[in-house]
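With one protein chain withheld, the remaining protein chains of the complex are depicted in position.
Each chain gets a letter, A and B, in the order it is written, and its residues are counted from 1.
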Amino acid sequence: MGRYILRRSLQAVGTLFLVVFVLHLLTTFAIQLNGNPALAFFGDRVPSASQVAAVEARFGLDDPCFDQVGNPCLGPFAERLAGYAQGDFGTNLRGREVTDIVATAAPNTLKLFAVVTVTWLVMGMFLGSMAARWRGRPADHGIRMTSVLIDAFPIFVLLLVYRYVFSVPLSEWARSTFGSDSLPAQLFRPSFDADHAWASVLVPGLLLGLAGSAAFIRLVRASQLESYAGEHVRTARSKGLHERHVLLHHVVRNSSVPVVTAVGLTFTEALAGAVITEGMMNIYGMGGVLWEAVRGSDIGLVIGVVTILAIVTVVVMIVVDVAYAALDPRIRYE
Amino acid sequence: MSDATAAKEATAGVVPDVAASRTVVSDAWRTLRRRPDVVVAALVIAFFAFMAAFPGVFTSTDPQSCIIGDSKIRPQGFGAPHPFGTDPHGCDVLAQLVHGSRPSLMLAFLVVAASVVIGVTLGLLAGYYLRWVDAVVSRTVEVFLVVPLLLAALLLLSLFRNVHVGSGSLDVILLPALVLTMFGWMGYARYVRASVLEAKNLDYVTAAKALGASDLRVMTRHVLPNAIGPVTALVPTAIAGVISAEAVLAFLGIGVRPPAISWGIMISNGSEWVTGGYAYLLLFPLGCLVLTVLALVALGDALRDALDPRLR
Partner (left out) sequence: MGRWTVVTATTATMTLVLAGCSGGGGDEDDGGGGGGEGATVNLSLGQDVETLLPMDSNVGDNISVLDVVYDGLVRYDPETTEPYNYVAESVESSDNTVWTIKIKPDLTFQNGEPVDANAFARAWNYAAYGPNAMANNYFFERVAGYDEMQGETDDDGNVVEEPAAQELSGLKVVDDLTLEVTLIGPFAGFATMLGYTGFFPIAQECLDDIEACSVKPIGNGPFQVSEWNQGQNLTASLWEGYTLDEAPTTYDTIEWTEYAGESSWPDFQAGVLDLGSPPPAEQAAAESDPDLQERYLEGPGAALTYLAFPLYKDGPWTDIEFRKAISMAIDRQGIIDALLPGQRVPADSWVVPDGVPGGEAGTCEWCTFDADAAKAALEKAGGWPEGETLTIHLGQDETEEQLFKAVGDSIQQVLGIPYTLDPTPDFFANRSDRAFTGAFRSNWFPDYPLNENYLAPVYASGDAENGNTNFGYYGEEFEAAIKAGDEAPTLEEAVTRYQEAEAALATDFPTVPLVFSVNSYYYSERLSNVVLDPFSGEPKLRILEVSDAM
């Protein structure tokens, strides 16, 4: 196992390097092709050449390679890597430390993801098990259809309707019933509140989780069906074990393997939902930061944030694979 | 839904079945024909596909001709000039809906078709040859999985934002299609690779090899059929996923480019007005999208049941 983890970690470093390099190339070409983000600094005003040059220098874009289309700008890349190696993740265009931005934004996103993951797991395990148990019956069809229906609604529609139609009367009611600083009042706030982060992230997280739970329900259902048909379950049953025992130890435990894998894989994909959820609910999180950074051609911030994200993702993937091995006795890594 | 999830989900149903795949397919066909939900789903999909192919049958109004004076007319019912009403710009909603189906559906079919081809090919090669082929494919898959789709989409779509590909019906979806494909194939590759690994050591494959069958023949005749059934079952769900993804891209302003219309663009625009008492602007396109997605998912579920003998 130890050697396996070591090997995976070495591979991960390679993957990370590739990701950062590809990102560097993409952002560099974007600037070369699309022109200078420094100009946006001046808005509707016409800057003089020396004003533009000064802002380029401030933005770290004064290397002439950024004006030459096709130049991979290896110099700035090497500098950036050297900085990263020393733990210096640089600053955004306006000079704020990337690590500071991530330190502020990441906890909010993690809270959101925590709620989302719990929603997924609970919905998936619970409804998925029910659907598998009563396969082919109305309960099965009902659960699957409802989950697909929720899934088909774009997440922004769910959030928009919640925010404009439900949250206002709900929070008014909560404020007048329980007081303005009470938990229910915070729960139904139309926007995120940094002072009550957990409370105000709960409903958006739940909605985002609901929107993605259909896949988990299907996944759990499918894998439990497989387990039901599996020989070990048949054996357990024929041994006269309690149905409850069989269900918990043989069906649910085995079916949790693909679920864990899926959580790991969807980790990065949840970021897509996070961009929208964070944007609409005014949560200062990684999705929103990244989105704004790309739109503003803030290379330093984009690469810094993605590098940190990629490190986390790679670690999560390794952990998931290890958990996979721990959960499924059939899998052995040498 | 993510392709990655979808792929994993199907992994649960992987069965190294020795039965010839042809029987499975014809069996499946027979079962499917008899299920009413499958027939309804197929009809819904056929209806929208027809709409995308021949928009002229459904409306004669130009979706691009908008008169600001006709802004926000509520649905008037069939026979009137604006059966489904008009949007804030005074454009006819029915005409937009009909013409918007083409980019949405075409994008989805194109992306999934390309993803399946790329994913199955790479997965097959990686699983069959292992060694460096596998190393390269697995690393590539990992790199693509690590970069979040949305970020990649955003970067790439903004990288090529000054590239004017034209305004034909294929051109307007080309960029989102490329990007979604680039980040949509990994699931199939991982899945096919896994099932090839299992199938490779089966007796009949070993036998075929021993009898001197070429690699190509072993792969296409003996290994691939094992994997292709469940992959087929993934396709409708994946198409549904891309249709939804298009709406999200449209909401973020990086999908199909206006003035071209798609369901996603209509939903995104309509959602701005939904609270102002103009819910129909959202409900019509959303209804079409939900209906299509539901039909596709139902079809996918049925296909999976039918193609996966163990679940029957």
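Odds and ends about this structure:
Heads up, the rule we're going with is that contacts are C-beta pairs under 8 Å (C-beta built on N, C-alpha and C of every residue); 3 or more make two chains touch, one makes a residue touch a chain.
Quick caveat: nothing in here was measured; it's all calculated off a predicted structure.
When the omitted chain is restored, the residue from A:L39, A:V122 or A:A229 that touches it is A:L39.
Contact with the undisplayed chain is limited, among A:R80, A:R144 or A:R189, to A:R189. Where chain B meets the chain that is not shown, the touching residues are 65-69, 71-72, 88-90, 158, 161-162, 167, 253, 258-259, 272-278.
Panel shows chain A; residues 34-36, 39-58, 62, 64, 67, 94-96, 100-101, 104-105, 163-164, 167-168, 171-172, 175, 179-181, 188-191, 193-195, 279-282, 284, 288-289, 292, 295-297 of it touch the chain omitted from the view.
We adopt the following convention: only the chains that are shown with their structure count from here on.
Here the spacing of chain A and chain B, counted between their Cα centres, is 22 Å. Chain B makes touch with chain A in their complex at residues 1-2, 4-6, 8-13, 139, 142-143, 145-151, 154-156, 158-159, 161-162, 240, 244, 247-248, 251-252, 267-268, 271, 274-275, 282, 286, 289-290, 293-294, 297-298, 301, 304, 310-311. Considering their complex, residues 11, 14-16, 18-19, 22-23, 26-27, 29-30, 33-34, 144-145, 148-149, 151-157, 160-161, 164-165, 212, 214-216, 218-219, 222-223, 225-226, 229, 255, 258, 261-262, 265-266, 268-269, 271-272, 275-276, 287, 290-291, 294-295, 302, 306, 309-310, 313-314, 317 of chain A touch chain B.
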